[in-house]
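Here the complex is missing one protein chain, while the rest keep their positions.
So, subunit A:
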């Protein structure tokens, strides 16, 4: 089974978000970038399935050279090789085209990724890749088991889950509690240095959307404190002042 795991490079979850003075771009200064937390579920589960049943795990990232430390981290966690499409990920459609092209060329059986990235929160790429390749998409998946060519997945729906069975090739986007994401060990870090990382140039059309500007949410007016002994007073304020109950 050939697994293709798509990872994206995102600001660490503790990052305070700021933008460049023209509000056109995210301000990267002093920010640590990590593997998108949702993608870690996809990566770890692919490695677990490879260890149990054989196969290979290839990591794919669409990004400029500064994403390579996180690609190496994915290799240290246990992926076999990596591909970087040398381009700034302009929008979901642009990224999906790159993934679909690589997936087609390498005849990958299972394409996994996180359900969304924590920066752009598109929740789009998996469906676009599935449609571009004409194969099923299961999103978002909470569980993935494989038996031969057939996968059994649990898909989250509002208020419950569905059990879905699909044959490879397919695309799934992953979320908790699929597995316990792994962290690299020393041996992994050493071997990651020698694993192949191929850089390719982008293909396909440009983006279909463009961020005109970013903005921060309006600041809160300050908290109104209610003494604990008069806690019931809060409920009156929620009804009469905030009008939410």
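As a working rule, a residue touches a chain if its C-beta (ideal position, glycine included) is under 8 Å from a C-beta of that chain, and two chains touch if they have at least 3 such contacts; residues count from 1.
Here, contacts and distances are computed from a predicted model.
Of "PTS mannose transporter subunit IID", "4Fe-4S ferredoxin", "Electron transfer flavoprotein alpha subunit" or "Ion-translocating oxidoreductase complex subunit A", only "Electron transfer flavoprotein alpha subunit" is the UniProt protein name of the chain excluded from the display. Contact with the omitted chain, checked across A:55, A:106 or A:136, is made by A:136. In the complete complex, the hidden chain is touched by one of A:104, A:193 or A:208, namely A:208. As for the chain not pictured, it touches subunit A at residues 11, 13-17, 19, 26, 37-38, 92-93, 96, 118-128, 130-132, 136-140, 142, 155-166, 175-177, 207-217, 220-221, 223-228, 231-239, 242, 244-245.
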